[in-house]
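Sending over a structure as structure tokens; questions will come in a sec.
Subset of chains shown; positions unchanged.
Per-chain residue numbering starts at 1, and chain names A and B are given in the order in which the chains are listed.
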Amino acid sequence: MGIAIMTSGGDCAGMNPGIKRFVEYSIEKGLKPYLICDGLEGLIDNRIQPATHADVAGIITKGGSVLRSSRSARFFEPEYRQQAYDNLKAHGIDMLVVLGGDGSFRALDVFYREFGIAFCGIPATIDNDIFGTDYCLGVDTALNVIRQATDQIRDTASSSRRAFVIETMGRDCGYLALVSALTSGAEICLIPELPYDLDSLKKRFQAEIADGRTYMIAIVSEGVDFAPQLTRWLEEEVGMEARLTVLGHTQRGGSPTVLDRLRAFEFVTIAIDALVTGSNDGVVFYKNCQMATRSISEVVSGRSEISPVYLEEGRKLTR
Amino acid sequence: MGIAIMTSGGDCAGMNPGIKRFVEYSIEKGLKPYLICDGLEGLIDNRIQPATHADVAGIITKGGSVLRSSRSARFFEPEYRQQAYDNLKAHGIDMLVVLGGDGSFRALDVFYREFGIAFCGIPATIDNDIFGTDYCLGVDTALNVIRQATDQIRDTASSSRRAFVIETMGRDCGYLALVSALTSGAEICLIPELPYDLDSLKKRFQAEIADGRTYMIAIVSEGVDFAPQLTRWLEEEVGMEARLTVLGHTQRGGSPTVLDRLRAFEFVTIAIDALVTGSNDGVVFYKNCQMATRSISEVVSGRSEISPVYLEEGRKLTR
């Protein structure tokens, strides 16, 4: 029984530990594992090869994905999906494990309904915005990359009496920014989920500066799209010299933390177990500390939300 | 209403973020926060002082505990517990938050029954061996310290065709060693919870070496007390040059990871909420992804256990 793995959409840390676990556990289960390179594009172009232990030797410590990833426009077209199916059939593959985001899951759900190739999706995106799961692969590593950068910036902020605005990734989800703010002692945090009050912030900080505050850290989620403006506002309205740092793609990389390696291990184990026992349309969720599979319709049925406890605390950083 | 915090027993990362959250949240709740230095010894010797925001500025990034910790023999004696009580009374403190291990919780339980000072314990030990909670503060940071060291050792192991034995902490609990082994691709893992079969391991590795294996990583928990012997066995029986690295106290230190900062935040918030609402004998547990308080009798009623899923996987590394 052939089973294949691909990493799709945006890349993140944890994918490589997942690929390693995939190969080892598949072999343990008496399956024939295959690797698909370059995500859906590679599925279309038959970049599919049998996998051995040697293929995954040493990759557990590496960030990103050795299989690479892609966003595929061609997969939207039936002829290319037919091609993808023909490729899988030729290799004798009838089960797919996919590490990626909900976009990839939807695509494979369509594929499943057309061709019957069972798949199990593993939520993997540093944005942590897939509905139904408390955790997406890559988030812990991204948070710790942000933490290191924020600690470095704090050194220079405190030495130069400046305000620093740090823009994090997240698409439309403020999780990375909010958790980073709560765990770094930032003074301001702007995320899409919460309204903010600049006048209130201005009053508060002018008072604190008069009272001795010498520097400040503000963390802004990219989804708010306000980091440069906030930087200018800090200089012009609040009266503190300010600098902006856009953290960028360092947030996608880095050797996976232990948590991301562990979750990758668990996600992939559950995914393969589910496929082997006949599950054919599912996504693995991590909810209430349990790994379980859910149907794709659940994933697309709602918007992910940040815990109210964090949001409650985050409000204080918006006014 | 006076509320005080102490860190007790072995120190670990996450204690400082917890202390910071304690001061800020206490003030938010209209309480008067106090800091007790040097754990139970400091409680006896009145090293108690009122806390301000300035006391906790910048500590969120620091490993260890700025309040320091202690193991107290004197606290076992009633006269010193009386002294401790008198100190608290003099300061008007009637609530205690304690970050530490079950030893500290038991001591404060006795203290509560004698003097009625309510306390809430927060499990904090890198050994992750407190019954009832899935997570103890400090574990994630310790795991990532081990990960970095293991990655460094892997460089030299692969370059010198050697087997490396790495001894981790854990007291009698193999959690640190097992999770480290599973997330680093180690070939052998010995922990107190699992029997091991040296003959089986010898057969397996002699075959793998004949087949091309050039190096090996073995992770041994201190509770097994076998690391030096395993190192000798690798050289004499398996036939691969071997070296031992005892990781030691680096595992206790390091800037707290984001997860440890987040859990510290959550643990302390729940602890203060519980005390304020009249709970007077409890420990905060993190179970099934929820923070909740439980009575001390639950803590001492059983032995912590590692998840069967991990143990199952761990067995393969023992034979």
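The working rule: a residue touches a chain if its C-beta (ideal position, glycine included) is under 8 Å from a C-beta of that chain, and two chains touch if they have at least 3 such contacts.
This is a predicted model, so every value here is computed, not measured.
**Student:** Start from the 2 shown copies and tell me what the total comes to for the whole assembly.
**Tutor:** This structure file describes a complex of 4 copies of one sequence.
Everything that follows uses one rule, which is that only the chains that are shown with their structure count from here on.
**Student:** With chain centres defined as C-alpha means, what is the inter-centre distance between chain A and chain B in Å?
**Tutor:** Measuring from centre to centre gives 28 Å for this pair.
**Student:** Which of the residues in chain A come into contact with chain B in the complex?
**Tutor:** Contact set of chain A toward chain B: 17, 20, 58, 60-61, 134, 140, 143-144, 146-147, 151, 154, 179-180, 182-185, 255, 257-259, 261-262, 265-266, 269, 287-290, 309, 313.
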